[in-house]
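Only one protein chain is missing; all other protein chains are in place.
Chain nomenclature is as follows: A, B, C and D, assigned in order of appearance, with residue numbering initiated at 1 for each chain independently.
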Amino acid sequence: MNLQSFLLMRHELVLIAITLIVLIAELATSDSRKSIIAPLALCLFAVHTIIGFLPMEYGSLFGGMFNSTPINGMVKNILNIGVLIVLLQAQKMFDSEINRGKVSEYFIVLFSTLIGMFYMVSAGDFLMFYIGLEIATIPLAALAAFNRGENKSAEAGIKLLLSSALSSGVLLYGLSMLYAANGSLFFDALIHGNYEITHLHTLALIFFFAGMAFKLSLVPFHLWAADVYEGAPVNVTSYLSVISKGAAAFIFTVVLYTVFHNYADKWQPMMYIIAILTMIVGNLFALRQNNLKRFLAFSSIAQAGFLLLGIISGTAMGMATVVYYILVYVFSNLAAFGVISIIEMHTGKTTISDLNGMYRTNPKLSLALMLALFSLAGIPPVAGFFGKFFLFTAAASVGTTANYILVLIALLNTIISLYYYLMPVKAMFINKNDSPIAYFKSDVYAKIGLAISLTGMVVVGFASPIFENILAACFGIVGL
Amino acid sequence: MDWTYTLAIILLPLATFLTIGLLDKSMPNKLAGVLGTASIGTAFLLSCYTAYQYFFVHGMVDGAYQKIVAFNMEWLRFTDTLHIDLGVILDPISVMMLMVVTTVSLMVHIYSNGYMHGERGFNKFFSFLSLFSFSMLGLVVATNLFQMYIFWELVGVSSFLLIGYYYEKPSAVAASKKAFITTRFADLGFLIGILLLSWYTGTFDFTELTQTTAIGGLAMAMPMGTSFLGLSIVSWALILIFMGGAGKSAMFPLHIWLPDAMEGPTPVSALIHAATMVVAGVYLVARLFPIYAIAAPDALTVVMWVGAISSLFAAIIACTQYDIKRVLAFSTMSQIGYMMLALGVSQYSEGSNLGFTASMFHLTTHAMFKALLFLGAGSIIHAVHSNSMLDMGGLRKYMPITFVTFGIAWLAICGFPGLSGFFSKDEILVAAMQHNTPVFIIAVIVAGLTAFYMSRLFFSVFFGKNTHYHHTPHESPKTMTIPLMILAFFAVFAGYIPFNEFVTSTGEPFHSHFHWNVAIPVTLIAFIGMGIAFVLYYKESEIPTKVTKALSWVYTTIFHKFYIDEIYLFVTKKILFGIVARFIAWFDRHVIDATMNGFAIVTNYVSVSIKGLQSGQIQKYGLIFLSGAIFFALVFIYLFV
Amino acid sequence: MIQGIELQHILIITTLMFFVGVYGFLVRRNLITILMASELILNSVGINFVVFNKYLYPTAMQGYMFTIFIIAIAAAEAAVAIAIIINVYRRYKTINVENVSEMKY
Amino acid sequence: MNVIMFYILAAVILVCSVLTVTSRKILRAATYLMFVLIATAGLYFLLQVNFLAAVQLMVYAGGIVVLIIFSVLLTSHIEHQFELAAPSKSIPAALAAIAGAAICIASILQFDFTSRLAEQTTSPDIRQFGHAFLNYGDGGYVLPFEVISILLLAAMVAAIMIAKKNKQ
Partner (left out) sequence: MDILSLFVVVPILTIVGILFTKGLKGTRVVAAVGMGVQLLMAFNLLFRYFAERRAGNTAEMVFQKAYTWFPSFNIQYAIGVDGIAVAMILLTSIVVFAGIFSSWKTEDLPREFFISLILLASGVFGFFISIDLFTMFLFYELAVIPMYLLIGLWGSGNKEYSAMKLTLMLMGGSALLILGLLGLYFNSAPNGGELTFNILEIAKVSIPHNVQMFFFPFLFVGFGVLGALFPFHTWSPDGHASAPTAVSMLHAGVLMKLGGYGCFRVAMYLLPDAAQQMGWIFLILTTISIVYGAFGAIAQKDLKYINAYSSVSHCGMVIFALLMMNKTAMDGAILQMISHGLMTALFFALIGMIYGRTHTRNIYEMGGLMRIMPFIAVAYVIAGLASLGLPGLSGFVAEMTIFVGSFQHQDVFHRVCTILACSAIVVTAVYILRVVGILLFGPVRNKEFETLPDARWYEKISMVTLILAIVAIGVAPLWLSDMIRESLTPIVTKLTAAAIN
């Protein structure tokens, strides 16, 4: 191991450096000049995002605890882009009197969770995986409770923290059994272990699955999600529902495909059931919501169900479609959250009925939200269509009748989802309102954020090299 | 010989229709009238020329008048063998029909210039007349079944438009609707018949269809064997085709539209509903006569009986009607029944094809005198402003020309010796007598009834009581009386055309002689009918009222046309459109649509009913989390191994 | 390895401890007691790792190390949890978990 | 001796665990929790993993429990007796816990541990731990060791962030 090896950890190290710079800046600036911290952090993060795209080498570090692979790098870049958009949308939040004092804390905590995710994504053993997971969760609970002035925010924080404690307990129990049964916690060792699958193995798988299903908010392990999403500040919600979920989905896929690839007979049926449950329950709950954040929370639960369709195939293509969908989802959901956060921050309105007649006063925002929702619903020409279609393709590629039926169920669920995705559209465009949200100018950062997401939403779909690169990177994951 | 010029006969009216129709109001009325008349006049002249060329210049080949395809082009291809062509066929019956149609049409055009004078839709009327002439001529010269069907539909629609000419009058609208729908229903049979026939023969073309050898082959082929309800498929096909003809020709039981169609302007009634369109059915059967006669005698029997029943039925009803045009309408129906009957009793062989010729003969003479009757009636209505015979009486003083011409037509239709009707009727009766006694008896009865009701009409209009008129009726203008006179001429002399020389089923002329043994008794019967009418209606008398009272039940039934209309109305309006259609509409909204909405409702319901899952209690979340994990552990450890 | 004690015995104890913790998590009303229950859970898993390492795979130190990190993470978690609980207490004036359910359905 | 010691510790762990989740007074619950944690440390000693035992004592028993007691003092009345959990809540929870335990124990008992038992055991001393922590090759734990510091930093900052009052 030499110094160059650290370049493999470029994403993480740069981010740690940025975190420290923010910390130092907080200490070094006087109270009156604190307002530069947020833009500073944003700029630094933008630089970090760009650095992430520089070509890099791949390899393994620390005795296999840290892996750097093409697909890892891609996922990290996707997460970076997502976080960049979240940060852009968050800028406005720091203008308010209440939050002005905690800007740097916000960034430090947020960046820490991102570092955790990076390590989780790159993990080569369950220890790093677990540590990453916890880093990505515990501080997030604090972020959810960021708004001190609000009951809901505190409630969201405690709900997230306690439920994640339970779930990580279960997950750990599963890992301990895996360790007992196989003698190692390193992915490599577990892949190549040759063993028959006993009840204990299955138990380990299921407990691990439950813990990850919690992170991904899959039914029936999803119940925390809606409450937390609703209570947390809108930017944290978007971070939770997009970035955190994306990272978890990726590593979940990797672990299933590598460590548990011998168990496919077990986890595939399990995932089959959970996928169906998740889509149906998520959609059914989303139907009735009026609060925009809660609405998107349930919609994102249902989206996770769709994501499983890609995972279930167990092929490189399946993994590629999952990563691709994460990318699509980053742009689409963040665009939706972006509009919602702009509206909430400028007017304090948070419900769908508040949107009534908004197109006539704020046409651009309305169009952006409409496109985002269409993308989530999987309607062309935006990327969501491609994402969903590929997921279905991946699920169908298994070729069994059962899988076709799964695809059919998923497709029928898209109809339900279309219904509720159209509700805000209806509110904005069709419903009449005597006093719609008045015209306002959104701040520059948020506009940039929206612009990035919208561009992404269009480009990701039509530009096929994106998908092709992801797919190319997905080959070579052990076990595929 | 180049016959292509015959195309002009058909295209001229079409051009006129388009010109007048598109220019519509921007064209002066006078010009439109003149243009329409001139174009049909030209067509008339061309027809005369064609007839002359066909019968006298081109003449017979191999002892028979041949079918000549003057023009033919492919219009639409279905399969390699089945294709619709548009063309012009010339043979004795089509040339004869060309003459009849253009003659009557020309007369009606001239007449309409006066009759329709000052009407708001004068131009529209003329464009429709041209459209009708075009369609009717196209029908006549059709080279194949499908072309016939095409123009068949077109005459139907022109008839619809013309009946509904007074579109602001609800009764006119209803009548036009009824006419169209009834004939449409009949056409359905026609269409299916065409489909059946063409599927077995592989062609629509008349020339191919009516080749006796081909028919012979057809008779040998499979369809004769395949039978349905005891009749061969070819018979069914031809019966269905005849159904179309029956609809257009107002044969029982598809006649219900004809009386109502009298809502149209009278010239229209004369042209379409007396002389030309309504005989299309007869023409259709005549056109396909070889197949009927050779391959499907059963179908021909049906034709015969339908004709016989219709003629009797209509004649009976005509005796009781008061609306002058309706009487004429029923009379038309009765006479067409006669023609059908004549076709039915004919055969496709030498010596026994008198009926065919008689039918065509009667078609021609009937066209002349019936058009005359209608135009005369129009003249009367024009003067009296009423259709009801009750409002008329003693008109001979006021309208001498009308009186005389109408009188000629009356005598002609009654079969007064020497006039056209006498000869044509006689031939029909002879043919019937030779073939089928019951039908002959019916025909004789009808002859008597015809004489009676026509005389009833004639006497009560021109003689009878002296009615008081609001303003004194006066003779119609020249434009109306001249056509009356011309037609009167034809009504008298058309009977002297030697039809057996020209128009026969095989194309070969045959010798025919006058049958005094039939003519004398029938003429006597006709005189009896006229006599009774004279007694009853020449002077105002109480007797008719007494008779009706005595036979009140029978009379009412007949007066209401045997309640056929009511039965139809019940079946269509009440059952089909009332119950069935409403039920379907209801079913669609409340069952099928409701099912679709039901999906949404159920989804919503489930959504509401599971909302308790999201209780907000973190410990319940935990419990569900744990139960989920345990459930999967149970399932995948113990059940799903 | 504890001489004379079978691995399964220890595992039964830790498993029971785990589910006692779970039970506590599901029924306790006070947020802090719920936190305590979750510490029980983590603790039981920690014992598991140590025991496995000791009994089954002594050549490497994976189990021990995992336990150490579990302890560290538990500490961090407790710190954040308590901060949030205090925050909740300030907002709701109670830390009864059943009252902290403004958001539902 | 070890056997007796083990069973004593096991008994303490189980009983105190149960008491932790059933005690109606919060401070007592905290105390029982401390007993559990100390007994766990005892178990580690028994297993001859002394470093771990020490960590357990210091971080868990010393740190976390104190933290918990602090917060108890801040948020609760010490004398306050909890109501018993409603049966509608406790019975399903108990059932779930029992079912879970049953499945886990069943799986454990079915698993063939005996064939995997190590032939000889080692007792890592603190030196070995030290080496492991700072080793970056195979069997080295320097990466998690460093990364966990980020968690600790983040947790600290997070706690401050939540507790921080606005300067006005």
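Keep in mind that, in the parts below, a contact is a pair of C-beta atoms (placed from the backbone, for glycine too) under 8 Å apart; a residue touches a chain by one contact, two chains touch by 3 or more.
Keep in mind the model is a prediction, meaning the values are calculated, not measured.
Enquirer: Please work out which displayed chains the absent chain touches and list them by label.
Expert: Listed by label, the shown chains it touches are A, B.
Enquirer: Can you tell me which of A:Y179, A:Y272 or A:F392 touches the chain that was removed from the display?
Expert: That would be A:F392, which touches the missing chain.
Enquirer: Of B:A8, B:C48 or B:L188, which one is in contact with the hidden chain?
Expert: Of the listed residues, the one touching the omitted chain is B:L188.
Enquirer: Going by the contact rule already stated, which one of B:A51, B:L82 or B:L613 would touch the omitted chain in the full complex?
Expert: B:L82
Enquirer: Of the residues in subunit A, which ones touch the absent chain?
Expert: Interface with the chain not displayed, on the subunit A side: 317, 320, 374, 379-381, 385, 389-390, 392-393, 396-397, 399, 401, 404, 407-408, 411-412, 414-415, 418-419, 422, 425-426, 429-430, 464, 467-468, 471.
Enquirer: Contact with the hidden chain only, please: which subunit B residues?
Expert: 74-79, 82, 84, 146, 149-151, 153-154, 157, 160, 164, 167-170, 172-174, 176-177, 180-181, 184-185, 188, 191-192, 195-196, 198-199, 576-577, 580-582, 584-586, 588, 592-593, 595-597, 600
FYI, only the chains that are shown with their structure count from here on.
Enquirer: Measuring between mean CA coordinates, which chain is farthest from subunit A?
Expert: B
Enquirer: Can you give the whole-Å distance between the Cα centres of subunit C and subunit D?
Expert: It comes to 5 Å between the two C-alpha centres.
Enquirer: Centre to centre, by mean C-alpha position, how many angstrom separate subunit A and subunit C?
Expert: 27
Enquirer: What positions in subunit B touch 2 or more of the other chains?
Expert: 611, 614, 616, 618-619, 622-623, 626-627, 629, 633, 637
Enquirer: What are the residues of subunit D that contact at least two other chains?
Expert: 89, 92-93, 96-97, 100, 103-104, 107-108, 113, 116, 139, 141, 144, 148, 151, 154-155, 158-159, 162
Enquirer: Using the contact definition from the top, classify how the chains connect: line, ring, star, complete or other.
Expert: complete
Enquirer: Could you pull out which subunit D residues touch subunit B in their complex?
Expert: Those residues of subunit D that touch subunit B are 89, 92-93, 96-97, 99-100, 103, 107.
Enquirer: Quick one: in the complex, what on subunit D touches subunit A?
Expert: Its residues touching subunit A are 103-104, 106-108, 110-113, 116, 136-144, 147-148, 150-151, 153-155, 157-162, 164, 166-167.
Enquirer: Can you name the residues of subunit A that touch subunit B in the complex?
Expert: Residue positions touching the partner: 158-159, 162-163, 166-167, 170, 199, 202-203, 206-207, 209-210, 214, 220-221, 223-224, 226-227, 266, 269-270, 281, 284-285, 287-288, 416, 419.
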